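These notes are about the structure you will find just below.
Complex shown without one protein chain; remaining protein chains in place.
Chain IDs A, B and C follow the sequence of writing; residue 1 opens each chain.
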Amino acid sequence: MKIYGQSSRRTRRILGVTLVSLLSFAAACGGGSSSDETSAPTETEAPTDSGAPATDAPAEETPVAGGTLRVGLEADVDGLNPTASALAVAGLTMASAVFDPLFTFDVDGNAVPYLAESIEPSADFMVWTMTLRAGVVFHDGTPLTTDAVIKQFEITRNDPLVGLAVKPYYPETDAVVKIDDLTMEFHPLDASQYFPTALTAQLGYIASPTWLDALAADPTLEQAPVGTGPFQFDSRTEDSVTRFVRNDNWWGTDIIGPTYLDAIEFFPVPDPDTRTEMIQNGELDLLHTTDTNQFQTYRDDPKLTTSIDENGEEYFLMINTAKAPFDDIRVRQALALATDRQGYYDLFNAGEGIMADQMFTPDSQYFNPDVKQDGNDPAAAAALVAEYCGENPVDADGKAQCTDGKVNMEYQWSGPSVIATRIADFYNENWKASFNVTFDEQNQQMHIQEAALGVYNVVGWRQFGAENPGDDRVWLECRNIGGISLNWPRYCDEARDALIKEIANPASPDERVGLIQELVQNLHDSYAYIFMTHSSWAIVNTDKVQGNCDRKSPDGNALVCSTNGRMYFQSTWLSS
Amino acid sequence: MSATSVTSAPEDIIVSKKLGFGFWLCVTWVGLMAFIAIFASALPLKSPTANFLDSARGRPPYAPSWSHWFGTDKDARDVFSRSMYGARISLTVGFAAITAGFLIGGTLGVISGYYKGWIDRISSFGFIVLLSFPSLVLAILLTSLIDRNLLTVSMVLGLLSIAPVGRLARAATLQYADREFVLAARQIGATNRRIIIKEILPNVAIPMSSLALLGMAVAVVAEGGLAFLGFSVQKGITWGGLIQLGSDASKTLQDAPWIAFFPILMLFLTVLSLNFAGDRLRTFFDVKETTL
Amino acid sequence: MRYYVQRVALAILLLLAVSMLTFGALNILGDPLFNILGPVAGDVNNPDSIKMIALAKKEFSLDRSLPVRYFIWLSDFVRGDFGVTFSSTGQPPVSGVVSERLPRTISLVFLAQMFAVVVSIPWAIIAAARAGKISDRISTINAFFLVAMPNFAIAVILKFVFSLKLGWTPITYVADDPLRSRLFQLLLPALTIGLPVAAVYQRLLRSDLITTLQQDFILLARTKGLSKTRILFVHALRPSLFSFITVVGLNTGALIGGSIVAETVFRIPGIGSTLVESIFRNDFPVVLAIVMIVASGFVVINLLVDFAYTLIDPRVRR
Partner (left out) sequence: MSQTELVRSELEPLIETIDVKTHFKTPRGIARAVDGVSITIRRGQSLGVVGESGSGKTVLSRSIMGLLPRNGVIREGSVRYQGQEISNRSDKEMQSIWGREMAMIFQDPMTSLNPVMKIGKQITESLRKNLSMSSSEAMAVAERLMHDVRIPEPARRLNQYPHELSGGMRQRVMIAIAMACGPNMLFADEPTTALDVTVQAQILELLSEQKRERNMSLLLVTHNLGVVAGYTDEIAVMYGGKVVEKAPTKTLFADTKMPYTEALLRSIPRLDQPSHSRLSTIPGRPPDIVHPPRGCHFAPRCAYVRDLCLNEEPELQQAASPDHTFACFYPVGSPEYLERRVELTRKGELVASEGSN
C-alpha cells in the first residue's frame, strides 16, 4: 500500500549526511521537515551501542520464513546510488537491504569484515591490504572483484559532492591499488588505526560495476539499485513506496544464515504523527523516529516494542566563524550565553532526552565532565555585546555590525516547517535583548548550500555521534574548508588538527580517551557550536517483528541491530 | 402595476430599509478588533512572543486558566494575547489590500468604463487574465517569490482584488457614462477629468463603498489562507498562522484544541461581522449581488 | 457559431497570457540552478563546479534567453511534455508527477462541486418556497455562517471532530486502497471545500428564485392550477439558474484553491499539495505545469459555462 505524508521532501538536502554516511555514521542536518531535529535521547539506562534488543523473542520460537515487512521511514531519497546519491538514514536503511558493506559494526562498536574477508594494516597504518570474499555475485550476476570496488571508489571520489569527504583523505593517484582480483591496497593520506570504519557505510556499500556503467548513460537507473545484498530491487515509486524482494542466491545464506522475509516495503512518511498512527493502525510493522514527542505514545502501546538508540547525533547551533560579526569570539560567546538551553529543552523535548554540553553523553567513556556548555545568562551576554558594539565594528564591506547597541545577525533554518519556525521564534525571544535577529527561512537545498558555502551566520544543525569519534574529523579539520566546506563553521585550528591526527592513531586506548576529551574542550572553547540536546533514535516495531537483533557477521560476531536510526533486515522474520 | 408592486416580495417585508441592530453589532466588533490591532502593544496584554516558562514548575498548563485565558500553546506562549495580536496583521493586510484594490482597480475600472475604446479593451483583458488564476494559487505563487513582509503581502492581495473591483467599477461607470447629466456636462464643455471626478465618481463611489467591507472580509480570509499554508508575513503573528500551529500535528489538535480554536473563533467572528455589515450596506444601497 | 469561435479564441489568448506571466515571474525571480546542482551551483571559484554549472545550464537550456526558453517550454507543453523536475537526475518527469496526482485533485474538486450543487439546489428551493418564514431565516443564517467560515478553519474543525474525536474517517490518504475507501477518505476534504461554496450557491439561487417567483409568468402558472412543486421545479428553477451556473463556474477556482488547503490538512498527494511543496523546493517546472493546468482547467470550465448558458436560455442562442 502507498501511504503519503504531507510534503514528503526529498533528502537531497542532506548533503552533510551524504558525507557523514561515507564516514560510517548518519546525521540529518539542517532542520528536517518533521520535528525530528529537536529530539534527544531519553533512556538513561546503561548505554549500548547496539541499542536495546528490539524484541525479547521467546527462546522456543523458531524463525519462520515468509511475509512482507512494511517499514516507515522519515523521508525518501533521490536515488539509491552509493556513488552519488545523498543517503541519509532513510537511504542507508534501504541501501542496507540491497547492498552489503565491506565492513560493519559489531555490538562492541568495532568494524568487522562483512563483504570483505579480511584487512591488514601496515605497521604505520599507512597501507591497508583488503581481501574480498570469494564467489560473491551481484544481483545482475556480475562477480564481486577488486575492479568493482576500485571503480566505485574512483567514481565516488570524483563526485562533486560525495567526493568532498573522500578527496582530502587520499592521494590523487594510487589511492587504491589492485593486487589481484580479490586483493587490494588502500593508501590513505593519514594513518588511522580505525580505517575500516570508513568502509561501513556509503563508501563500503558496493554496487555492481555493470550497473554503475549503465548509470553513466541513464541516471534514472539510480532508482533501481543493483548490489550483493540479501534483498534485491523489485519496484520503486518515489515518495511513495520502494519494494525489495529476497535475493534467493545470496552469498551469505550458508555462511551467515538464511534471509526470512519474502519482501520489504519502505514507505517514506515524513510526518511523525502519521507514522505513529500508521503503526498503531497496523499499516506498518516497523519505523524509526527522532521525535521525542512520540516516545511516550509508543511506550504506552502494549502492541509496540520500542528501543531507543541514544547514541544519536547532537543538535546544536552552528556559527559561521569566518563571517562578521561572529568572526569575533565574544559575539559567539554572547550568543551562547543569551540562549536559554533549559527553556529549549523544556519546550521542544517533551520531557524526554537530555541536554547536551558536548558531543558525548555523560555515560560515554569520552565524556569530558569539565566541559559545560554556557548559556542561560543574558546579563553576561549583554555585557559582551556592549563591549563588542562599543568598538562599533564593521565588516569587510564596511557594513556596521551593530545597530542601537545590538549585534545584527541572521538566523537561518530550512522551511517550511512548523517546528523549525517555532524554534526560530524561541531563539529570537532569547536573543532579541542583545541581537537584532533577521529570520532567513530557506528551502532545504538553499539552506544546505548556504551552509556549505559559508553564507550564513547561525543555523540549527544535527551532527556528530560517530561510532568512532575519530571519524568526526571531517567536520573539524582545516583541510575541509574550501569553496564548499564540510567544516561548516570554517573554524581552522592547527592545534586541533594535530590533536585529531593523534586521536586517529594513539599510542594506547586510554591515551585516546584523554585526547578525545581534549578535543571536546577545544570544540567548546572555539564557541563555533552551541550544544543543545543529544538526539536519539527510537526504533519501534509491532510484536510480530522478530529477530532483527540476531544479525551475525560472517565471522560470527554479533552485530548491532541499528545505527543512529538506520535499520537492518537480513535476520528479521515475522511471527504469524 | 403600482398596485401589485405593493404586493412585494416577502423579502421586502423582512428587510426594512434600516441597517438594523445586527449591523451596528458587527461594526462594533470590527471596530473593537481594529482598536486592539492598533493599540495591542499599549493594552495590558501579555507579551505574545514570550515563552512563559518557570524554571521551577516548568511550563504552564496547556488548558485555559486564570493566568492564560485561552490557554497556552506548545511553546508556553499566551494564546489569548497571540489571538489579540493576530488581529494586527490579519486586519492590516485585509484593509491595505482592499484599499489598494479599490485605488488601482477602481481607477482602472472607472477610466475604462468612461473612455471605453482601447483602454477599456486592454484593462478588461488584464482583468480577465488576473481572474483566470484561481486566486489562492496566484497568491501563493506571488508570495513565494517575494520577501514576505506586511507591505508585500498586502500588495499581493491588493493585486488580487484589482480585477473584481475593477470590473465592478467599470460596470458601475458604464451605467452613468451616457446619462443625461454627464452628456449635459460635456455639452457645457467640461473636461473629462472634471466629469469623472464631479459627475461619475460620486455616483460610482456609493455602490462600490458598500462592497468595501465584503472585499475586506475576502482579503482577511485570503491572508488567513496564506498564513495557514506558511505564505504570509514572516515572523508575524497572524490568525491563519496560529490556527496552523494549533492543528499542524494531529496530537496537538486532539490534546489542546483551543490553540487552534480560539484563533478560529476570532477570525470567524471578524469575517462574519464584515460579511454581515457589508451585506446590510449592500442591501441598504441596494447594489446587485456580485462575485467579489 | 461565430460566438463559439470567438470565445475559444479568447480562452486561448488568455492561457497564453497566463503562461507568459507565470513563466516570466518564475524565471526572473528564482534561480533553478542550485536545485539541479546543490551547493556546487554556488561554488563559483572551483573550475570543476563551473564546468558542471555550464553543463547543467545547457541540459536544462538555462543558457538561452527568456523568450527562447518560453517557446521551447511552450512547444513541449502543448505536446504534453511538461519538462523535467529540477533535480540532479532530472527525474521524475513532471508529466509523470502531474498525471499521478492530478486525478486525485480532480476527483476532490469534482466531489466538492457535486456536493455543493446537489445540496444547494434543494436547499435554495425549499428556502425560497418558504421565503420569510422562520425555517428560511434559520437556513439563511446558517448559510451566512458557512460563508464566513474559511475553508482551512472548516478543515481543522472537521478533522478534529470526525477524524480525531469520533475516529470515523482516516487521516491518511492511502493511494492504492480500493476506490470506495479512497472516496471515503476524500469525504472530509470534499466537505471542507464544498460546504462554504454550497452556502454561496444557496444564497444566490435563493434570491434569484425569489425574484423569479414574483414574475408574472409564475402567477400565470398558478392560475393554470399547477401544483406548487411543479411551479417551483418546472417554471421557477430553470430561469433562475443563469447566474447560478456562472457562479458555479467561477467557484471552481475557489474549489481549486480550497483543494490546496484540504490536501495539505488531510495529507492528500494531489497537485494542490504538490504545488506548495514544489514552490518550497523551487521546482519551477512542476510549479509552472501545475499553475498552467489549473488555469487551463479554470478557463475551460468557464468557457463551458458560457456555452451551457446557450443551452438553458433559448433567448441567447446564437
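Keep this in mind: contacts are C-beta pairs under 8 Å (C-beta built on N, C-alpha and C of every residue); 3 or more make two chains touch, one makes a residue touch a chain.
Since the structure is predicted, the reported quantities are computational estimates derived from the model, not experimental observations.
A.B. asks: Which residue from C:Pro47, C:Gly80, C:Gly167 or C:Pro314 sits in contact with the chain not drawn here?
C.D. replies: C:Pro314
A.B. asks: Looking at C:Val117, C:Ala221 or C:Val305, which makes contact with the chain not pictured?
C.D. replies: Going through C:Val117, C:Ala221 or C:Val305 one by one, C:Ala221 is the residue touching the chain not shown.
A.B. asks: Which positions on subunit C touch the chain that was left off?
C.D. replies: Within subunit C, the residues that touch the unshown chain are 132-133, 215-217, 219-228, 230, 234-235, 238-239, 312-315.
The rule is short, and it goes like this: only the chains that are shown with their structure count from here on.
A.B. asks: Work through the pairs of chains, note which ones touch, and then classify the graph as line, ring, star, complete or other.
C.D. replies: Contact map by chain: complete.
A.B. asks: If you average the CA coordinates per chain, which chain's centre is most distant from that of subunit C?
C.D. replies: The chain farthest from subunit C, judged by C-alpha centres, is A.
A.B. asks: Using the touch rule from the top, work out which pair, A-B or A-C, shares more C-beta pairs.
C.D. replies: Of the two interfaces, A-B and A-C, more C-beta pairs touch across A-C.
A.B. asks: Between subunit B and subunit C, what's the gap in Å when you average each chain's C-alpha atoms?
C.D. replies: Distance between chain centres: 22 Å.
A.B. asks: Need the CA-centroid distance for the pair subunit A / subunit B, whole Å please.
C.D. replies: 48
A.B. asks: Could you grab the centroid distance between subunit A and subunit C? Build each centroid from C-alpha atoms only and quote it in angstrom.
C.D. replies: 41
A.B. asks: In subunit C, which residues are in touch with two or more of the other chains?
C.D. replies: 171, 264, 276, 280
A.B. asks: Going by the touch rule set out above, which residues of subunit A reach two or more other chains?
C.D. replies: Correct list: 271, 274, 277, 415-416.
A.B. asks: Mind listing the subunit A positions that touch subunit C in their complex?
C.D. replies: For subunit A paired with subunit C, touching residues are 1-10, 12, 15, 78-79, 84, 160-161, 219-220, 222-223, 238-240, 271, 274, 277-278, 281, 283, 415-416, 443-446, 448-450, 452-453, 455, 482-484.
A.B. asks: If we count contacts the way the header does, which residues on subunit C are in touch with subunit B in the complex?
C.D. replies: By the definition above, subunit C touches subunit B via 10, 13-15, 17-18, 21-22, 25-26, 29-30, 131-132, 137, 144-145, 147-153, 156-157, 159-160, 163-165, 171, 204, 207, 210-211, 213-214, 243, 246-247, 250, 252-254, 256-258, 260-261, 264-265, 275-276, 279-280, 287, 291, 294-295, 298-299, 302.
A.B. asks: Subunit A touches which residues of subunit C in the complex?
C.D. replies: It comes out as residues 34-35, 37-46, 48-49, 52, 87-92, 170-177, 264, 267-269, 273, 276-277, 280-282.
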